[in-house]
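Each remark here refers to the structure printed beneath this line.
Note that one protein chain of the assembly has been removed; the remaining protein chains are unaltered in position.
When the chains are written out, they are named A and B in that same order, and each has its own residue count from 1.
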Amino acid sequence: MTDSAAPAAAPIVPFSRATGPVGQVLRYGILIVVAGIVLIPLWATAIGGAKDLGELRSNPFGLPSVWHWSNYTDILLSARYWQVLGNSLIIALLTVFLTLALSSMAAFTFAHLHFFGDRFLFSYIQLGLLFPAATAILPLFIKIRDLGLLNSHWGIVLPQVAFSLGMGVLLLRNAFKQLPAELLDAAMIDGCGYISYFFYITLPLSGPILSTVAVISFVGSWNNYLLPLIVLNSESRYPWTLGLMAYQGEYSTSWQLVLAFITLTILPAILMFLIAQKYIVAGLTAGAVKG
Amino acid sequence: MSISQATAFQPAPRTSLSAWVTIVLFLPPAILLFTVFVAMPMGEAGWYSFYNWNGYGRPEKFIGLKNYGYLLDSAPFARALLNNGLIILASLLIQLPLALGAALLVNRRFPGAVWFRMIFFLPFVLADVAAGLIWHFVFDGDYGLVSSVTTFFGAPPFFLLADKTWAFSAVLIVIVWKYFGFHMMLYIAGLQGIDKSLLEAAEMDGAGPFQRFRYVTLPLLGPMIRLSIFFSVVGALQLFDMIVPLTGGGPFDTTNTMVSFLYYFGITRMRVGFGSAVGVVLFLICVTFAFVYRRLFMNDD
Partner (left out) sequence: MNFRQVALASTVLAFGAATAWADTTVTILHVNNNAVATALWDKIAADYEAEHKGVKIEFKYLENEAFKAKLPTMLQSDDSRPSIIYSWGGGVMDAQAKAGFLKDLTGEVAGAESALAPTAVEAFKDDGKVVGVPWDVGEVAFFYNKKLFEKAGVKAEDIKSWDDFLGSVKKLKAAGITPLVVGAGEKWPMHFYYSYLVMRIGGEHALTDAKAGKDGGFKNATFVEAGKRLRELAALEPFQPGYLSTSHAQSAGMFGDGKAAMDLMGEWVLGMQAPNSASGKGLPAEDIGILSFPVVPGGKGKATDTLGGIHGWLVTKTAPKEAVDFVNFFSQEKYAKAAAAAGAYIPVYKGAEASITDPAVKHIATDLAATTYHQNFFDQDLGPSLGRVINDISVAVAAGQMTPEAAAAALQEAADQQ
């Protein structure tokens, strides 16, 4: 079962059985270098928020000569920050929930059931991926208005879900099809219907892909700017992307405040990612790697 | 190919009822939502392409195919088309292998794995307005990282984003940076779905890590890789977010993509009809690609 070059059978599950400490060093080395490069812009964003405008321009990557913590604390202490964050969170969570629900149901149907026109409908849904949303804004606005959803969170959530369906159905159908077919047959023989199968077998076994769809959907909603802009009129409903406008003027923008604000608003998205991570890589302990 | 398909064709009466109940309950909500909020607006937007319309009121000046004529004559559009092609190439040759490599490296549980995954995914999360500004600073010839490099070599300041020939390579770098984390997440999810026992069996048979990857992992990851390529190409064709804050399409319209071209030449110029024409052309290109891709790789049949 194990290799002759047995790596440390430590509490930490060894991540590669064929290479020992050298492999580990190599792995960490590569990861750290790549992570460093990737992080540079993010680092600059975070420290940029603590500078004043002029220094941001002349010294974008160095540490601030004077740490303007007030940029950050002013934001954290303002009620507006929490209000826009709350709005963004409500919208994003609703979007994620509905996207997962509708996509998984549709994907399941496409994966296992075949009926006249099923392929047509599947392609139909994928059309959403192929058309730039920016062009459809005006007619979309009219639809939302006609349905009485203007200035409401649902006016944002529902179109967002609709546009995510293409991605969600594609990913989920692919994953559902990869589940062993024998499971379905056995379930059928035992008298289980499709719907029960969906809830008791398919969904629980699809943790990783569902979490992935959830994260992508969350981030898409979190950063969405155009749709909330045209749907919402009341400032009290603004998500953080619209709340950002307070720092942008007609001719000039307080970039340092923008960066501070964005650094703070990225945190919930990161939190969402970390939570989803548990489900994405949960499979590790499920089919335990023997050391 | 799959046994469940065979089963579906010979349903027991009870399965058939269950099947229909499922279809009727599971499908309509998605289809309905999609139709109302995506299909219908898309159709109307396509219809605008036959008008000369500034977005106020209703479209009135019908001009037939003239917008498409202007489009075919437009040199910036041709350049945008080329740029999209370059993005696709960069994605397929650089971004996807990078994402796959990253996924393989961070797919296991080791101290710090979660943090690496998070760091690689962060570019995707960072709002474009901030990313555009910061990368602007990176490439700044006076104070940015580029300037650090040029002063180190004693060269005169070089303004990457002002250069007609090289500005687009700057854009490509940013695009790879932004999206490789997204594809990495897809691959991680895909890798999670691979049955560990198959890998163990291969190892027992004496396969080294590279052979295991080539003969077990890669084929099983096949569907996800094909999907990732699909998203990558379609995403590359739809790319817009980063262009506006980074280069504004310039210098001299050398860094536009089709959608940023649509935004600048259609929407901001209040030529909604023209913008719709671009959208329709883009849509047709994507549909053709999707059709050909599915045929060739039997992806989703």
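Everything that follows uses one rule, which is that a contact is a pair of C-beta atoms (placed from the backbone, for glycine too) under 8 Å apart; a residue touches a chain by one contact, two chains touch by 3 or more.
It should be emphasised that the depicted structure is a prediction, and the values quoted were computed from it without experimental measurement.
*Asks:* If I consider the whole complex, including the chain that's not displayed, which of B:G85, B:G112, B:P157 or B:G222 touches that chain?
*Replies:* Checking the options B:G85, B:G112, B:P157 or B:G222, the one contacting the hidden chain is B:P157.
*Asks:* Check each of B:P28, B:G101, B:G141 or B:P209 against the chain that is not shown and name the one that touches it.
*Replies:* B:G141
*Asks:* On chain B, where is the contact patch with the chain that was removed from view?
*Replies:* Here the touching residues of chain B are 52, 54-57, 70, 136, 139-142, 156-157, 159-162, 164, 167, 247-248, 250-253, 264-265, 268-271.
*Asks:* Touching residues of chain A against the unshown chain: what are they?
*Replies:* 52-55, 57-59, 90, 137-138, 141-142, 145, 150-151, 226, 229-230, 233-236, 242, 244-246, 248-253, 255
Everything below uses one rule, namely that only the chains that are shown with their structure count from here on.
*Asks:* Can you list the residues on chain A that touch chain B in the complex?
*Replies:* Per the touch definition, chain A meets chain B at residues 1, 3, 12-13, 15-19, 24, 27-28, 30-31, 34-35, 38-42, 44-45, 48, 57-61, 102-103, 105-106, 108-109, 112-115, 119, 121-122, 124-132, 134-136, 138-140, 143, 147, 158-159, 161-163, 165, 167, 169-171, 173-175, 177-178, 181-182, 184-185, 188, 191, 193-195, 198, 208-209, 211-212, 215-216, 219, 222-223, 241, 244, 255, 258-259, 262, 265-266, 269-270, 273-274, 277, 280-281, 283-284, 287, 289-290.
*Asks:* With touch defined as at the start, can you tell me which chain B residues reach chain A in the complex?
*Replies:* 2-5, 7-9, 12, 14-15, 18-19, 21-23, 25-27, 29-31, 33-34, 36-42, 44-45, 48, 55, 102, 105-114, 116-131, 133-135, 137-138, 140, 143-145, 177, 181-182, 185-186, 188-189, 192-193, 195-197, 200, 203-204, 208-209, 223-224, 227, 230-231, 234, 238, 240, 259, 262-263, 266-267, 272, 275-276, 278-279, 282-283, 286-287, 290, 300-301
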